[in-house]
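First the structure, which I've put down as structure tokens, then a few questions once you've had a look.
Removed from the display is one protein chain of the complex; every other protein chain stays in position.
For chain A:
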Amino acid sequence: MSAMSAGAPRSLASSGQKSIQDILHPLSAEESALNPGSAAEKDLILPNGTPVDTSSPASSSSLLNRLQLDDDLDGETRDLFVTVDDPKKHVSTMETYITYRVCTKTTRTEFDLPEYSVRRRYQDFDWLRNKLEESQPTHLIPPLPEKFVMKGVVDRFSEEFVETRRKALDKFLKRVADHPVLSFNEHFNAFLSAKDLNKRQGLALLTKMGESVKYVTGGYKLRARPVEFAAMGDYLDLFTQKLGTIDRIAQRIIKEQSEFLMELREYGPVYSSWSSFEEDLHDPLEGVSGCMSNCSSALEELTEDMSEDFLPVLREYVLYIESMKNVLKKRDQVQAEYETKLEAVVFREDKKTPVPTDVEKCQDRVECFNADLKADWDRWENNKRQDFRQLLTGMADKNIQYYEKCLAAWESLIPVLQDKQEAEGETS
């Protein structure tokens, strides 16, 4: 990214308002070219020397460049850092809600200041996500934690719930911040920096529910999904299934462990009451009781951790996949529209007039969408691998810690159990 600092890309304008041909590739932009009123129509040259073919952003070179951009971002050359922390409860006459502090550190020139610290609540995050989906329909938008909690009696203001949610919101923003296209979105910028987000939101609320206008393509039927996208779709279907199964298994384990914990909580104290009418055996029995109490605490911690850290991540991915499947469908729609229009043109009698521009536009849209989607897919696969490696390793760690705690408890009990024997040995 350091190579880019000289000509830092501007955030991508909302692609719905301009013809895609008019929108410059982020990599290709030089500052002067994007300044309104700039006189010169320079030949746009990429920093690596390749001239940019702006007639078709979906040409192979720009595709390649988009991927290069991703690689750079993975390195130490990050220039945007976002964290979500410090949840606080707000009580007003109308409602009670939680806000989170969103801290930003950046060297990007899209931001007026190098640092920001703002307070946001869940519905602000929701607003952001909707705007991202609307304005970047060809990209995979990371998911938010669930809006409503339905399972059992969950306290929205309990420490555990708020912490779980905070982690998920933090992850959401980090994923957006790491995305080479989404991170330059103006709504994202506003979310991170604006003092008063509500004004912006007011306008947005009106369009919140609608599907993105530009890509409304009614009723075009896609003949066949290209192989690579079909493979994506199939994979997502299977993966969702597996995630669902893992979720169920994890829940079942938590349930069984909780029930085991209940019995353990009853079991330990019996040793204690036994010790009360023993002499010689008093200390050993009391020791066993104490040991079991320690094991109970360790188990409770394990169960809580799994509930708070493991399950939410699984669920998040299920939501992620849902939104990805929608993006795939949208892509299908775009392709269908193009193919239909193309067919109409191909079969017309007069073959001498050039291909109408709207068909060309459709073709561009398709190619652009495909390119974005493929790039995002690769990134997603990578992240998925890391996320699940981390998740499962974390699960293993938690179990190891549980057993280590229990082991320590029982090992420290052995001398207590043996103790009297030595004393008796001396006296007898």
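The definition used in the following text is that contacts are C-beta pairs under 8 Å (C-beta built on N, C-alpha and C of every residue); 3 or more make two chains touch, one makes a residue touch a chain; residues count from 1.
The working rule: contacts and distances are computed from a predicted model.
Asker: Since a chain is absent, check the UniProt entry for it and pick the matching name: "Tryptophan--tRNA ligase, cytoplasmic", "Sorting nexin 4", "3-methyl-2-oxobutanoate dehydrogenase (2-methylpropanoyl-transferring)" or "V-type proton ATPase subunit".
Answerer: When "Tryptophan--tRNA ligase, cytoplasmic", "Sorting nexin 4", "3-methyl-2-oxobutanoate dehydrogenase (2-methylpropanoyl-transferring)" or "V-type proton ATPase subunit" are compared with UniProt, the left-out chain turns out to be "Sorting nexin 4".
Asker: Write down which of A:V118, A:L285, A:A336 or A:A375 is the residue touching the left-out chain.
Answerer: A:L285
Asker: Among A:Y97, A:F111 or A:W410, which residue is in contact with the omitted chain in the full complex?
Answerer: In the complete complex, the chain left out is touched by residue A:W410.
Asker: Going by the contact rule already stated, which one of A:L222, A:L264 or A:V318 would touch the omitted chain in the full complex?
Answerer: A:L264
Asker: With respect to the chain omitted from the figure, which of A:R252, A:K329 or A:R348 is a touching residue?
Answerer: Missing-chain contact among the listed residues: A:R252.
Asker: Across the whole complex, list the residues on chain A that are touched by the chain not included here.
Answerer: So the residues of chain A touching the missing chain come out as 235, 238-239, 242, 245-246, 249, 252-253, 256-257, 259-260, 262-264, 266-267, 270-271, 273-274, 277, 280-281, 284-285, 288, 291, 385, 388-389, 392-393, 396-397, 399-400, 402-404, 406-407, 410-411, 413-414, 417-418, 420-421, 424-425, 428.
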